[in-house]
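First the structure, in the form of structure tokens, and then the observations on it.
The other protein chains are all here in position, but one chain of the complex has been omitted.
Let's turn to chain A:
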Amino acid sequence: MATNRTGAQRPNGAPQTKVCQFKLVLLGESAVGKSSLVLRFVKGQFHEYQESTIGAAFLTQTVCLDDTTVKFEIWDTAGQERYHSLAPMYYRGAQAAIVVYDITNQDTFGRAKNWVKELQRQASPSIVIALAGNKSDLAAKRMVEFEEAQAYADENGLLFMETSAKTAMNVNDIFLAIANKLPKSESGGGAGGAGGARRLQDGDTPRASTCCK
């Protein structure tokens, strides 16, 4: 991946005019595949034996939209219950959140609903929330119906996709959908200090994303 000092390039090589930076947080029960989704999105990798996250992990990735480059600052939180109390620090001030559950485990869906509830109450009111039903490659062991999750997402105004970190299905798509839904102008941010995107200053060096190669 090339780093471009003058800013990310559009596929046709024309210089970008706008680079926006967003804070995104991943939440969900342990072992649903949060880290796997991020790793797939950022590095294109998947590990059958992904270690459970301790504390939180921080990664960045940039995606190009038609007229904007969006840089994601991704906070992958640890799903184990004992780290629950740390989560507010990470979702505080976040402009986007992906709440992940495992389609083969009904309990993780319930947990995801609780995360959505917590975000609706405590996070920035303008936060864009996406619901990801991960491990869709394991359809044979499915315990959470697509329709059920879709209905829930519709009711709560969430983006929703079933994803697979393993097969990469819908992984880039869900991040892209979020990027599209985020307000791109400085004044576009909602109230409560979460704000919109931060426009990168001259010194910042947005990395070219996969779509810009």
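Observations
Rule of thumb we're sticking to: contacts are C-beta pairs under 8 Å (C-beta built on N, C-alpha and C of every residue); 3 or more make two chains touch, one makes a residue touch a chain; residues count from 1.
Just so it is clear, contacts and distances are computed from a predicted model.
Not shown: a single chain whose UniProt protein name, out of "FYVE-type domain-containing protein", "E3 ubiquitin-protein ligase parkin", "Serine/threonine-protein kinase crk1" or "Beta-Casp domain-containing protein", is "FYVE-type domain-containing protein". Residue A:Tyr90 is the one among A:Phe22, A:Phe41, A:Tyr90 or A:Phe175 that touches the chain not shown.
Considering the complete assembly, chain A touches the hidden chain via residues 3, 42, 53-60, 75, 82-83, 85-86, 89-90, 92-93, 145, 147-148, 151-152, 155, 193, 195, 205, 207.
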